[in-house]
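Only a single protein chain was left out; the remaining protein chains are all shown in position.
So that you can tell them apart, the chains are marked A and B in the order they are listed, and the count of residues begins at 1 in each.
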Amino acid sequence: MNWQLLKSFRNPQIVKELSVILDNRIALVTGKLGRPPVLMEVCGTHTMAFSKTGIRSIVRDKIVLKSGPGCPVCVTAQTDIDMMIELAKCPGVILTTFGDMMRVPGSYSNLLEERAKGADVRVVYSPLDALKIAREFPNHEVVFLGIGFETTVPIIAMSIKEAVKQSLKNFSLFSVHKAAAPVISVLIKDQTLNIDGFILPGHVSVVIGESGFSFMAEETDIPAVIAGFDPVDLLQGLIMIIEMIVEEKKGVGNQYTRLVKPEGNQVAQQAIRNYFTEVTAEWRGIGSIPGSGLVLKEEYAGLDACRKFSVQAPPARKVKGCLCGEIIKGKATPFQCSLFDKACSPVTPVGPCMVSVEGTCSAYYNYDRGGNW
Amino acid sequence: MCLAVPSKVIELKGEYAAEIEYLGNRRDVSITLVPDVKQGDWVLVHAGFALEIIDEQYAAESLKLWREMNDELAIT
Partner (left out) sequence: MTERILLAHGDGGVLSHQLITGVFHKYLGNNQLNQLNDAAIVKSEHGSLAITTDSFVVKPVFFPGGNIGKLAVVGTVNDLAVVGAVPKYLTAGFIIEEGMLISQLEEIVKTMAATAHEAGVQVIAGDTKVVERGSADLVYINTTGIGFVPEGRNLAYSRIEAGNVIIINGSIGDHGLTIMSQRAGLEFITSLKSDCAPLNMQIEVLLQEFGDDIKFMRDPTRGGVATTIKEIATASGYDMLLAEDNLPINEVVAGMADMLGLDPLYLANEGKFLMIANKIAAKKIVEKINKFPGCSKAAIIGDVKTGKGNVFLKTAFGGTKILDLLVGEPLPRIC
């Protein structure tokens, strides 16, 4: 293995040639369906990748590419942000978090503004950094905000293991971790959903394996492909899913074979099972989904910030008019939302679709508001 | 959620950590999720952890696939 081989997945010449192949397949599927195919990518990082590489613009008039609820940051419920803020306000608490969370709006504020008001909120690259801070400041309570799907959960699990090993008394986790499969299951049960094919999250699949999405073959006729994030991966993923649509295949294909095994990473899966248990979770813009949240098991209650701290979030302030729930399911466009480009913009985001820098509404804000090239 | 980069394992540091390198940047990461990792392997790195070992054969096959598709298209 060498960098040259891996770098090939970013090779513009290969991408160019794949685009020609993709065009050929698009012609086939458009002929068959009588319209362009409608695809949904279910991963915030895929949304970013399509935009950053410009591939979204290349396929713009040939494929309808929708962004699904796969951004764990953006779907974090307002009330969960409110709780994080209350924790941050507790005297002596050092709140540690991934950078992504800083601007996500709660009912009244966000972590960035709370830091400005004096809360000790620190951005970390890894949960291990949070453990380090806990060791460095034994007289402070260090709370780590756990966000992310199954890509990140095993990492948090191993960090909890480390915390136990080090007998850290001043460390705890506020978990808003979510599982990817349940929300996809909700989507595919929606009879009014107009999606011809799914692009599934590559790195979640690294952990849960192809088998983690095997339920799709049983629950729907809509095909899906697990794809990686480099430009060649994106194009191969699009080609594969379109071929499946043309051939009327169902089930899950795997484009990301160099990292996604049929059974996934079993060590990582075991780590999740050892430390976490499934609960009902609230998804911004969608609502409650049973079995979609991951919180620490009872035996680790001492490391669970929810149980360690008795804080209550203020009553949630609902914002009327946010259409993210419908937009996420591909049933509405940002232009149909009364808040779009008024109360809701990248600087003052309301729903997840705008919170994510590359969410559907953010993307429309940048691309479709009078930009022609 | 899925922001991760492929990195080369430069040196194993005991049972639980390894030094990895990506385009000239080096860092220690935890290898507790990839206990079978060896020096010289390439791994996917996310939030300070190696998440999985990259399979060279499958990588080469993926690239071979587009070449085959390309040739097929040229024929039609």
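Observations on the model:
Here is the rule we use: a residue touches a chain if its C-beta (ideal position, glycine included) is under 8 Å from a C-beta of that chain, and two chains touch if they have at least 3 such contacts.
As the structure is a prediction and not an experimental result, all values here were calculated from the model.
Taking every chain of the complex into account, the absent chain touches A, B. When you scan A:Asp129, A:Glu162 or A:Glu326 for touch with the missing chain, the hit is A:Asp129. The hidden chain makes contact, of the residues A:Phe98, A:Tyr300 or A:Phe340, with A:Phe98. Note on the undisplayed chain: of the listed residues A:Leu28, A:Ile58, A:Val267 or A:Ala343, the one touching it is A:Ile58. Within the complete assembly, residues 1-3, 5, 22-28, 45-47 of subunit B touch the chain that is not shown. In the full complex, subunit A makes contact with the omitted chain through residues 12, 15-16, 19, 44-45, 48, 51-58, 71-73, 98-100, 102-103, 112-113, 115-117, 122-126, 129, 132-133, 147-148, 152, 231, 346-347, 356-357, 366-367, 370-371, 373.
Keep in mind that, in the parts below, only the chains that are shown with their structure count from here on.
The distance from the centre of subunit A to the centre of subunit B, with each centre set as the mean of the Cα atoms, comes to 21 Å. For subunit A in complex with subunit B, the residues that touch the partner chain are 1, 3, 5-6, 8-9, 14, 17-18, 20-21, 24, 43-46, 70-73, 98, 125-129, 148-149, 151-152, 154-155, 158, 161, 201-204, 206-207, 229, 232, 236, 239, 255, 257-259, 265, 267-268, 271.
Note for the complex: subunit B touches subunit A at residues 1-4, 6, 8, 30, 32-35, 40-42, 44, 46-49, 51-52, 54-56, 58-63, 65-66, 69-70, 73.
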